[in-house]
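Every protein chain but one is kept in place in this view of the complex.
What follows is chain A.
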Amino acid sequence: MLALFPWLADALTYRLLALDPGTRLAEAVHFFIEDTSKIFVLLILIVFVMGLFRTLLAPERVRQILEGRSRALGYVLAVTLGAVTPFCSCSSVPLFIGFLEAGIPLGVTMAFLITSPLVNEVAVVILASVVGWKLAVVYVATGLGVGLIGGVLIDRLRLERWVEGYVWQIRMGAVAVPGQAPGLGARVRYAWGEVRDIVGRIWLYVLIGIGIGAALHGYVPQDLFARYAGPENPFAVPVAVLMGLPLYSNATGIIPVAEALLAKGVPVGTTIAFMMSVVALSPPEFIMLRKVLKPALLVFLGIFLALAFVAVGLLLNGLFM
């Protein structure tokens, strides 16, 4: 089925627009058409299918699953569930309070919050179909690893003192789960609502990502990145992470950029470190979390994530040389 998209891009670029193959413009347009069609079709499809099963993985369910588990099992479950439950970042604060209130340790809660934007099933499927499943597996494994280590570290250092005091005073009582009709019709309607909601929220990020990817693909000389961001430059990874810090995109939107970077010869580790830095360290998410975390914990989190992504980049560059 995936062969359809290059075919469509060929037809539109070379026949309909009659661009000469091999020119910079044709390369960029071809990239743009192929990625736009492929990513949006996959995005709608996956979000819809996940939406059908979403009630099974609502945050209230996750809280129930994590409640009262041993710490070790809690971490593993938290990062796994974080990977498969995409939640709107505007829900991260009530979710944080809800988890702590249920007695789930701060480390386990933070492991969930770090992993959730970093790894999600939509981005993984699109990543696998755009740049190959091997890279997708590496991305998931390192993303889960970062969430796990971050959670354990916050727990070991007893950073509970850096959580705003009022959070510990809240008594939620029973979690309200409004009745949802489990019928197929209701599920399909809900799933369709999810598609409209999620695609409506991220389409611009995805389109901008594809635009940047297309520009890189068509107009940046093949040896530019290889010369400055090649495997022999030890500063390439930290610089990539620093550049990613102020940028913010959704995990899906950064994929076409990564695709173009890889094709230009940027090493796997440098590319993944850049992707993670753009996706996980975002100003909006930090502003949101400021409502429940003291500045010291936000600074700690930012420094930890930046260092973790540099480590991931250097490690992968070493492994894949």
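Quick note on the criterion: contacts are C-beta pairs under 8 Å (C-beta built on N, C-alpha and C of every residue); 3 or more make two chains touch, one makes a residue touch a chain; residues count from 1.
Here is the rule we go by: contacts and distances are computed from a predicted model.
Not every chain of the complex appears here, and the one that does not is recorded in UniProt as "Glutaredoxin", selected from "Sarcosine oxidase subunit alpha", "Glutaredoxin", "Xanthine dehydrogenase family protein molybdopterin-binding subunit" or "NADH-quinone oxidoreductase subunit I".
Of the candidate positions A:E60, A:E121 or A:E160, contact with the hidden chain is made by A:E60.
Taking the complete complex into account, A:G98 is the one of A:G98, A:P117 or A:P267 that touches the chain left out.
The chain not shown here is touched by just one of A:M172, A:L224 or A:I303, and that residue is A:M172. Touching residues on chain A toward the chain that is not drawn are 58-60, 63, 87-88, 90-91, 93-95, 97-98, 101, 166-167, 169-178, 189, 193-194, 197, 288, 291-292.
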